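A single protein chain has been removed from this complex, and every other one stays in its place.
Chain lettering (A and B) follows the sequence in which the chains are written, and residue indices restart at 1 in each chain.
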Amino acid sequence: MPNYDLSNYLQFILSGLSTGSIYVLVALGVVTIYSVTGIVNLAQGEYCMLGAMLAVTFIRWGLPLGLAAAAAIIGVTAIGVLIERLTVQPARSASSITLIMITVGVSIVVRGVALLAWGTAPFSLPAFTKGPPLDVLGAAVSLQRLWILGTAVVTLLLLYFLLERTLLGKAVRACAINRQAAGLMGIAASQMSALVFALSAALGAVGGIVIAPLMLASYDMGLMLGLKGFVAAVIGGLTSLPGAVIGGLLLGVIESLGAGLISSGFKDAIAFLVLLLVIFARSGRFPNRLGRRPARAGELAGRGARPTETRP
Amino acid sequence: MSKHWPPRRQTSRVLETLEVLRQNQTNQAFRVLETLKVLRKVSRNALAFLTFALVVGTLPLWLHSPYLLSTAIFIGIFTIVTLGLCLLMGYAGQVSLGHAAFWGIGAYTSAILTVKLGVSPWLAMIIGVAVTSGVAYLIAIPIFRLREHYLAMATLGLGIIVTLAFGEFRELTGGPSGLPGVPRLTVGSFIFDGDVEYYYLVWGVVLLLIGLSLNIVNSRVGRALRALHASEAAAASIGVDASRLKLQVLVLSAAYASVAGSLYVHYMQFVSPHAFDFGVSVRLVVMAAVGGLASVWGAPFGAAAVMLVTVLLREALPLVIPNASGEHITIFYGLVLILIMIFMPEGLTRGVIESFRRNARS
Partner (left out) sequence: MLAVDHLTQIFGGVVALDDVSFEVAEHSITALVGPNGAGKTTLFNIVAGAYAPTAGTVRLAGRPLNGLPAHARVELGIGRTFQNALLFDKMTLLENVMVGRHARSGQGMIASALRLPAMRQEEERIFLEAMRCLNLVGLGMHARTPAGSLPFGQQRLAAIARALATEPRLLLMDEPAAGLNTLERQGLADLIRTIQEMGITVLLVEHDMRLVMQLAGWVVVLDHGRKLAEGTGDQIRKNRQVIAAYLGAEAGS
């Protein structure tokens, strides 16, 4: 391994943090959907791709950056709700494997449509502010990476505000803690389901738009982003938003360090090795959503059939 | 049957004993009846098998398109992998989103051994089965501790890592551009060179494995698997060792996939990582789902259905939509997956059978 000095390590860490911020945005979406509906959304990354591609298209149509980004986010949010209504609602009482497979199917369809609409060639989005990279203690940090970090922070603050201070946000949290009890309080589960899909779609779109200048937007950029965002969510425990943040940043940094120090070819594999490590270390003993006891104990207690939780 | 069913309350022990003896006699008569019924069932299975074998055996005679024959060979190879997957997902109830990895390990083992070390293809195939089974054995114990979607995620992760590994270890595997020059299979001086010979080779193996799988399903092991799938707690309470069974099924399905992998490389005479990636694993699950997860016959039908539809689309779609191409097929593919998962998660064949049964009853 070549001789690296502090500024190199700093470089890796900083770029890892910014990539990690994208993973955070994707992971937040995964966690939100999972906590409220129990669905593992493997199509999360496609929202990033759609956000980026739509933004590129709108800019080509002449819209200024800010407007294009906003329009793209709104568009992707609408698509997210559409997907939820069409594919998740009809299958709400299915097993989690079936639902995972449905999200896989969705990601295949979305990717295919994107391929049709935009072709295989990657598009570039101009950097948000033009200028040379900043010098931070010897490490070169491109301005876009600062944008990424900044956007992530702002998004997190907005999300926090939404969940903690608004009634709607509290309804979402109630649903995440105990869906049946929330239902008894008058919170419509199916509305919540649509809401979290919309929220996650928006989060994903933001992530895609803000990383597009660095990464080049293409129809298949969503697959790995989605999977890695999922890994980040798993690191954080799958049901915890702060966990998703830590997981995303951690994953970004580990990946960046690993790619720089060991081998860049294995970069993608690092995320999955981490995934396996985390899954096996916890031996599947993840914090369950409260209010839903593990199936085995329920079976053995045998007090009549436990009502199977239905999706909203 | 006698009109004393169910046995009424007896007041004396003697009567009880007589009751039990009488039940044993009735039991014997019942046993004869049952054996006859079992014979009929066995012959029904055997009949289905023979018909299938006949259809498969005569196909090349009236199939005159070399393209379709080649497709049939691929269907056969996919069937072998899907067979193992059906047993794993349908009977043992364990989802696998990375099954193409086993297929790939078998394929690469065969390719590397024959190309780089000049090992005989048949020996390479056996070694491939050993290696793949070994890998399955090693991951079984930690992986089966996981529940539901964690299991799915772990298999997903493992599958992707294996695919990436195929691309990364260039000296061994030829990297992303693959490994060419894989020799043909030979028996003595006979080379499996033409498509017709290869067709019979592949489908011969398919028939053999279907037969073995049917035997397993209709045995003590098969019943234990179905019990495990229905209720792991109840199965454990009557002595079924869940972990051991799941391990055995995983190893079996890995072995099947490995054989398919070897057959694949000796047909293509080439191997590359892209043939075993996540998308392929998904396609395998779709084939299993379409055919029917808990059904041995589901494997050939699911594989055939998916492949034929793909071929059909590839040929027919450009006629309907002028510039149609691979993207449309992919989209259609995803739509099929979604629709099946929503409406018939138990699989197409089972779904169709169930709807017939429902209509017959009403």
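Of note:
Please note the rule applied: a residue touches a chain if its C-beta (ideal position, glycine included) is under 8 Å from a C-beta of that chain, and two chains touch if they have at least 3 such contacts.
Everything numeric here is computed off the predicted structure, so don't read it as measured data.
Touching the missing chain, out of B:Val221, B:Val311 or B:Leu335, is residue B:Val221. If you put the hidden chain back, the residue from B:Leu252, B:Val265, B:Leu284 or B:Ala303 that touches it is B:Leu252. In the full complex, chain B touches the hidden chain at residues 1, 5-7, 9-10, 16, 20, 23-24, 26-27, 30-31, 34, 37, 212-213, 215-216, 219-224, 226-227, 230-231, 233-242, 248, 252.
Convention: only the chains that are shown with their structure count from here on.
Distance between chain A and chain B, defined via averaged C-alpha coordinates, is recorded as 34 Å. Interface residues of chain B facing chain A in the complex, by the touch rule stated above, are 95, 97, 142, 145-154, 156-158, 160-161, 164-165, 167-168, 231-233, 278-279, 282, 285, 289, 327-328, 330-331, 333-338, 341-343, 345.
Residue ranges of chain A in contact with chain B, taken from their complex: 40, 87, 90-91, 94-102, 104-113, 115-116, 223, 227, 230-231, 234, 263, 265-266, 268-269, 272-273, 275-276, 279-280, 283-284, 286, 294-296, 299-300.
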